[in-house]
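One structure is given below, encoded as structure tokens.
Every protein chain of the complex appears in place save one, which is left out.
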Amino acid sequence: MDTTIDVKSFAPNGKQNGYNGKAKMINRKIKYESELSSDFKETIAELAHGEKLYGCIQCGTCSATCPVSHYMDYTPRKIIQMVREGFRDDVLKSSTVWLCASCYSCTVECPKGIKITDVMYALKREAISAGYFPKRFPTPVLAENFFAQVLNNGRNSEGPLLMKMYMKTNPFNALKNTMLAFRLWKTGRLTLKTEHTKDRKSLKKLLGSIDKQKEALAK
Amino acid sequence: MRYLYYPGCSLKSTGKSYEESLLAVFKALKMDVVEINDWNCCGATAYMAVDETKAFAIAARNLALAEEQFNKEEEIHVIAPCSACYMVLLKTKMFLEQNLAEKGRIKNALKESGLNYEGKVKIRHPLDVLVNDIGVKEIAKAVTHPLKGVKVASYYGCQTVRPYSTFDDQREPHTMDDITAAIGAESVDWPLKTRCCGASLTGTIDRVGLPLSFMILKEASKRRADVVSTSCPLCQFNLECYQDNMNKQFRNDIHIGVVYFSQLMGLALGIDPKTLGMNRLFVPPENVYKIMKGGEKVYV
Amino acid sequence: MPNPEKKEKKFEPKIVAFFCNWCTYTAADLAGVSRLKYAPNVRVIRIMCSGRVDPQFILQAFASGADGVLIGGCHPGDCHYSEGNYKMLRRFRLLQRVLKVLGIAEERCRLEWISASEGDKVKTVINDMVEKVRNLGPLSIPAKMSDIDEEIKELEKEINREEVPQHA
Partner (left out) sequence: MSNTNGNGTIKGITPRIGFYICHCGHNIAAMVDVEKVQKFVASLPGVVVSRDYKYMCSDPGQELVQKDIKELKLNRIVVASCSPLLHEHTFRRAVEKAGLNPFFFHMVNIRENVSWVTDNREQATAKANALARAAIQRVFFHKSLETKKVPINPDVLIVGGGIAGIHAALTIANAGKHVYLVEREPTIGGHMAMFDKTFPTLDCAACILTPKMSSVKNHPNITLWTYSEVEKVEGFVGNYKVNIKRKPRYVIEELCVGCMDCIDACIYKEAKYPDEFNQGLSKRKPIYIPFPQATPQVVLFDPETCIDFKSHRCKKTCIEACDRKAIDLKQVPEYKEINVGTVILATGFKTYDAEKSPQYGYKKFPNVFTSLEIERIVNASGPTNGEVLTKEGNIPKSVGIIHCVGSRDEKAHKWCSRVCCMYSLKLAHLIKEHTGAEVYNFYIDMRTPGKGYEEFYDKLMNEGVHFVRGRVAEVTDWALIPEEEHKLTIRVEDTLIGVVRRIPVDMVVLAVGMEPREDAQDIRRMFNISCSTEGFFLERHPKLAPVSTFTDGIFIAGGCQGPRDIPDSVAQAGAAAAEALSLISAGSIELEPNTASIIESFCSGCKSCIPLCPYSAISFNEGTKKAVINEALCKGCGTCVAACPSGSIIQNLFEDEQIFSEIDGLLKFAGIELEEMEVVNA
């Protein structure tokens, strides 16, 4: 939907009245109704347990109270409006949901009682199941690995978990943090041993049963 | 009253000194606290991002284990010191109360793994228990080495007071400051008590997470705090262990002790620093030690 | 001449409601003006005050085939006539015991305080009550009464039969 036109193509020598062709692009932005998913808002409202998001007055309290909104490609307020209006792909591809640190400031401050953090969780799940999350973006990788580890061991082991995440996303980062890991190990705050519960079968059964019930429900 | 204790994964690794100091303080205050048998991970925030029902199920397993262990009690009080665990367990309990269909599914699944969940569990944060059950007066009575002159910046972080807990004000919490006062120290009035430390972002996307931690420490030292007191293992980890990275990245010289509130309590109760896990700190709270020995504090 | 097709439908309880003129009836009007949709099973009788509700009205409603009776009055302390709603509450408590003895489930007779501004409460109370009464199933006292009537007739016949030889 966005077509990017290089300014250079308009100017014979790549320059146009002080316009630096390299830095400035003209972006065409338009959205056609047919590109939108009309049922997206219902899907998310159901996943996030609340239709309150329909009542958003776009006041921006969430964005202003968010500690990381200035890094997001869409502020949380915009995300709510985009969800309401069915901008499914743009929302699921955005960095916003992965930057949310779940600090719940927005949820507490929202004057309309929208559980914005839960909306973000719903969007994270939706993005993972739609395969939309950025491949080398650490947050979803961490989430997935964490999930797998708890599924297998019942507990999470911070050392091995972080190692895996760094290896999968940015091996350079792991090297950068070697010093930190060493100090943690020295103060007895890090083991590379895997933690686990004694009765691992019970947890497997529990999660297996959830799967079975979900399948039955789907049928 | 008897309490069950749910440590969570962090208190067994990076947050080891939180567990050590907290248990020592409980013991000093003569509280009856037992760890939940064979508990599992609460699921934290990451699990919620992948599968909600499963996230609630694994968290509910811990609640069921608590009921099994204290099956004779009318009301079971579970202390969850890690903010994330506390919030997740609380959320699970509330969610199951409101969504009966989901509760049914999870109860079925628990039954298949040989457990049952009735809903008798109350999730308590140690701050809640210490201030509301034990009381600041009792704590003050037990103090042998008051931390007179120590300026403490109480840092509650996000999930201790938000969004489900009701034991403290969500915007202007005061329980940790109450404890600070009870142990003879002085609270710093600052606006970042519940500002996010960056949580998992500090480890994953440090470009975003690190500045958040840095701003908190900078404000605390600007307001002349001798030490930052926390109630969350992740906050403590982010604020303390990344100080070198911060100083490198922001060309600064931040050097401020970040300890658990239970460690400060332990010092005031006269517990040996090693028992409190003070030796595990990267940045020992020098000013606190100096003041306790009657010396002059130094600001870097 | 019951229509066999209609019998197969979901059971639709019949609920008679007594709403006081000043609070609950006005609230029901407000629900209407606000276009709140709720279950059509409740039929309202307007009275001036919930204090006017005679326990006989409730019993008569059950006897005439109602599956539930709902009484709506002003909140305590808000009665247009000072305390008609208290008087109703006292009577209601007594009546509930009687209904228990008669084998009529507690959920079938309900007293609710709904003020003039609580249009949405009219909706939630009615929907909730209809759902609960639907789960309880039909009360059908008239049918039971006619069964009893039949039984009594049969008994009378038997008695008469037994008595006949004695007189003969």
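First chain written, first letter: the chains are A, B and C, and each begins at residue 1.
In the analysis below, a residue touches a chain if its C-beta (ideal position, glycine included) is under 8 Å from a C-beta of that chain, and two chains touch if they have at least 3 such contacts.
Note that the coordinates shown come from a computational prediction; the quantities given were computed from them, not determined experimentally.
J.: Determine which of the presented chains are touched by the chain that is not presented, and list them.
T.: Visible chains that the missing one touches: A, B, C.
J.: Identify the residue among B:R2, B:R171, B:R224 or B:K248 that touches the chain left out of the display.
T.: Selected residue, touching the omitted chain: B:R171.
J.: Of A:T43, A:T75 or A:Q213, which residue touches the hidden chain?
T.: The missing chain is touched by A:T75.
J.: Residues of subunit A in contact with the chain that isn't shown?
T.: Residues 57-61, 63-66, 69-70, 74-75, 77-78, 109, 111-113 of subunit A touch the chain absent from view.
J.: For the chain that got dropped from the picture, name the residues of subunit C it touches.
T.: Looking at subunit C, the ones touching the missing chain are residues 1-3, 6, 12, 14, 16, 21-23, 25-26, 28-29, 31-33, 35-38, 40, 43-49, 51-57, 60-61, 63-66, 77-78, 80-84, 87-88, 91, 115-118, 123, 142.
J.: If the missing chain were put back, which residues of subunit B would it touch?
T.: With respect to the unshown chain, the touching residues of subunit B are 169, 171-172, 190-192, 215, 219.
Definition applied: only the chains that are shown with their structure count from here on.
J.: Let me spell it out: compute each chain's centre from its C-alpha atoms, then which one is farthest from subunit B's centre?
T.: Of all the other chains, the one whose centre lies farthest from subunit B is C.
J.: When the centre of a chain is set as the mean of its C-alpha atoms, what distance in Å lies between subunit B and subunit C?
T.: Subunit B and subunit C have C-alpha centres separated by 55 Å.
J.: Can you compute the centre-to-centre distance for subunit A and subunit C, using the mean CA position of each chain? Integer Å is fine.
T.: 54
J.: In their complex, what parts of subunit B are in touch with subunit A?
T.: Listed in rising order, the residues of subunit B that touch subunit A are 9-10, 12-17, 38-41, 43-54, 57-58, 61, 87, 95, 99, 105-106, 108-110, 112-115, 158-159, 162-163, 170-171, 194-196, 198-201, 203-209, 212, 241-242, 244-245, 279-282.
J.: Across the complex, what residues on subunit A touch subunit B?
T.: Interface residues on the subunit A side: 47, 49, 67-68, 71, 99, 101-105, 107-108, 115, 117, 121, 124-125, 128, 138-140, 142-144, 146-147, 150, 154-159, 162, 165, 169, 173, 179-180, 183-184, 187-191, 195, 197-199, 201-203, 205-210, 213-214.
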